[in-house]
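Showing just some of the chains, left in place.
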């Protein structure tokens, strides 16, 4: 539940824009790395104090500052001030319960997206908030923990693979977003496999436990929906061309991310439909099983109640019961009862009950 | 129910714009407080008669008049006239059954929002209507009762915390709205906990009472939805920049409130989906339990009906029944019956019924 | 049903614009009343022939002609011609099965709204069509019967209460619409009470009759929805400022009616949600009751079937049954059976069945 | 089913625009009638060859060519060429499985609408495709069969009733559409009656057959929806004023058709809601009946199982059973059993089972 409900009451009463870290502490220290590159060279270095950044900013090429770990609020506040970030931006970076969103602050764009991750194949999917600041020749990324999600992009830059070194900061922002969204597909493949398994279970031998798995998967999808749906608007907002920070050439790439997002949303909706349909199968299987149980009961009762009645008749103690004295009375009664039983079975067979 | 249906029939037949207080009487007297501030100083004082306000309005800086208690209709009508409020505005302020809304009267904006509050953790959530008038250098707030919802804002002003003293009346209006919306998160956390508890109950041992709790929660959400949904349009309307009363600098802050509103709406929808899913679990658990009960009945009946028939056979009084005379007849019959019982049990075990 | 399905086949085959009165005959004669007023004075008089109107129209001030009773088609056709109404307008006035709508004919606006009324608290809600023609300094209202819905407005004019005498024909049209919409609240209060009662019945002791009441209420809401939903567009259309007949000052008032309409629509949707939820409660209560019944059956059967089997054993007539000869055999068997019964009860208690 | 699924595979592989008649052959021959009229006179004549039309076109006034029967593809192709119709238009005229639509070909508008008809009151509703070409002073109508749907319009023209002779080709097109739409009301009245009857059946004594009727009605509505929904866009498209072929004066009339269409769509949605609600009643009635059956079973079993056990006790053959020797033993046992039975009945009465 905690994943689905906002937990912000800790902030109630504080003036707006007060930086407070809301969310799990996923990383011990706050680390800053600077990666500067242009078409000729790419240099990576660790940053100790935010002041270092100031000097470095004047150098040509694109600068990418990657911030990992969000709970050293003081340090981040100082950093944010150095770069002239709005207090509300800092507030949102620290509050890791944001919906994906795009905010245009003129000088820079503020982008929030969600990284999905799942440990074991059956475990819950968890999210991590990734904030991106896209400025002129500058990208700042804020990660909750060092998950290595941007390692691929870093490699491409350092080893000059692909087009990234020749293009600007907006392409870098795209590449980072693309890395995050590409990761969604793996998550959804796993989820799809879990749904497939559940489906087979529910069709072959449904149990109350499958009902609970179904419910858990439904909640998982609710949760993913919340993380992915708004992304659509984020990407289409970037594509709309309102900001001078994103060049027209990058639009084609953003369209690609948009496509992937739509693809993922489609998948979520399809999964939801499938789970709803599996719920129906489950409920109908309960009904079918009840029918089965009742048929067994009815067949047994319908055969043995009349027979028990008959043997009851000849168990009566009336002094004058002529049949009792007949020599063939007993075998005759047995025969009659066998006939009744067979007749019943034939009747049930005809009714397709057995 | 009373919370969900409009109770306005008391007004039927009166000419439009007649001020009548509709709603619970939540406060005994109507109190007016004036808070005037600029970057240098902030003064708070109580107002006895609306006339006092007129003189005070000419002084520089922002004036915030807070009105608590809405049933002294005469006094409020006088007050509204002093400030040139439209009769329909007064009517709406007094009728506490409004939906959140934003109305632009040129000279001033009229904003209606809803404060949510819940006493004990299991008690119903109640709303209180808060009306805001945003004029030039002036904010008037109308509260049904003195709930202290604006104390935080007042503190910030008096102690010059945050940016509020440096900014205008529109920022004050924002701060008041933000205080109300921030409070929603606490309400929804509590609600989320109640839903979580119910979910556990329904999964572990559902009772008809859980069904009623579920129904009550559903109604609670319906009620909250009505109070929160329209807020979205209110805030986006303020952001749209149609009114000169809201400066462009405040838009960023309003966007923040908008974000929170969307967050709350998202949460409501998620909760609704979860309650719908819990309903399904509940219904399926009823089905499962019926299956359980019927299995017990069927197993017992299927074992004992045939056995009772057999003992009935040997209870018959036919004169000629050879088995009755056999020395081992009795133990043999017992053995046969034990065999049948065991066979049945094996059959049921195979069918996975036991 | 007749309220939900259109009954227009009587008109099939006639050329468009042929005036035919479709609907119940609710009033015996067609009465026309003229109310002329300006800031100074207000005069009411009955009109015998449409021609009288012509002369009266040139006098200054606002003229309100109220037409009650729609089945004297000839008279109305003559009247419509006098005022230059389009044949399609007359057709729609007479056909009382219209949806609420707004049509701009340049010279005048044609507005259709629905008055709701319900006699006894448990009886069905019925509608009456009210057509308004808003021209320059002229309002014509067509009522199916003399229900007194406009008496309040008439009083305000004659006794010069409120602003109405100072304002134009568009304000009069607003006042008439407001009178009709204000009336909705009373209707919905009653309906809300019926829903509340039903809810209590369904939670405490649901019967098949409650199911039928629920179904009837659902149909009532379907019917009300059809009457109220389109009103929203009517009012927002008037507010949009396309027509010169509606002055800007009146927009504020129309916004108020719009607000009320939204409020009523909200209420309808809330009621629908509640009825849907009550349906769920009802169905689950059926399931619960079946479970109860089956538990009783299963407990009784599970206790007595084995016991009956045991007494059956000792009712067998085998010659050699040593137990039968034991002195304590009978009490021992009774004891054993009591033990079995108690064991069963303990087992059911553990399973929380009793 | 065949009414709901497209049957176009016969055309697969042919180049686009190939004229092939798809649909039932409803008329034996293809007949062309020309009706020319202006304010002064109206002449009707049969057309043998399309060439005749050419000469006739130059005469003043409006020409209405009515084509009945669509399977003489050659003849129609020739005709279409004479009037310069686009090959795709001819293709669509012949393929009677079109959705209602409006296509603007500059020189002329191509309109597809659906005529509904039902033979007996309980039989299925069938559709017929009507294609209209609206050109300058020219309307061509294509009917699948001679159903007399346009007889009313023809009468109005020949006998100069209504405004039709004074107005242009666009009014004629309106009149034809109006004739078709007016006919819908009769169809929906019949359908409404069938739904009403079913509702009464389902409330009083539901059977599996009512379930099938309900399903059939649902499919009927699905089918009607497909035929009526797109009409809305057709009419609003004509009203939008994009085409010079439709004069502004005709818009008022089209608005009327639009109104009727909305009315019919409203009715369809209402019917759907009612059928859904009736489905709920049906399912709950099944549940109620199961409850009834189970109550009877439980009451009988709960009374007789304990009694049978008691008589079983005294049927045991223990040598030492003191009660057997008592003189009042037998009546006492009977008394005890009567007491138990009465007690049970009282218990069930208290539980409101009987």
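Letters A, B, C and D mark the chains in the order given here, with residues in each chain numbered from 1 onward.
Quick note on the criterion: contacts are C-beta pairs under 8 Å (C-beta built on N, C-alpha and C of every residue); 3 or more make two chains touch, one makes a residue touch a chain.
Quick caveat: nothing in here was measured; it's all calculated off a predicted structure.
Note on stoichiometry: the full complex in this file contains 5 copies of its one protein sequence, with 4 placed in the shown coordinates.
Everything below uses one rule, namely that only the chains that are shown with their structure count from here on.
Counting steps between touching chains, the shortest path from subunit A to subunit C takes 2.
Residues touching across the subunit A and subunit B pair largely diverge in numbering: under half of the numbers involved belong to both copies.
When the CA atoms of subunit C are superposed on those of subunit D, the rotation angle is 70 degrees to the nearest 5.
Separating the CA-averaged centres of subunit A and subunit D is a span of 42 Å. Shown for subunit B are the residues that touch two or more other chains, namely 283, 287, 290, 294, 297, 301, 305, 308, 312, 315-317, 321.
Chain contacts here run in a simple line, from one end chain through to the other with no loop closing. Applying the touch definition to every pair of chains gives A-B, B-C, C-D.
Against subunit C, in their complex, subunit B makes its touches with residues 1, 4-9, 11-18, 86, 88, 92, 97-99, 101, 103, 105, 205, 208, 211-212, 215, 218-219, 222, 226, 279, 282-283, 286-287, 289-290, 293-294, 296-297, 300-301, 304-305, 307-308, 311-312, 314-317, 321, 323-327, 329-330, 333-334.
Interface of subunit B with subunit A (complex): residues 152, 156, 161-164, 174-175, 178, 182-183, 185-186, 188-189, 191-193, 195-196, 199, 203, 252-253, 255-256, 259, 262-264, 266-267, 270-271, 273-274, 277-278, 280-281, 283-285, 287-288, 290-291, 294-295, 297-298, 301-302, 305-306, 308-309, 312-313, 315-321, 352-353.
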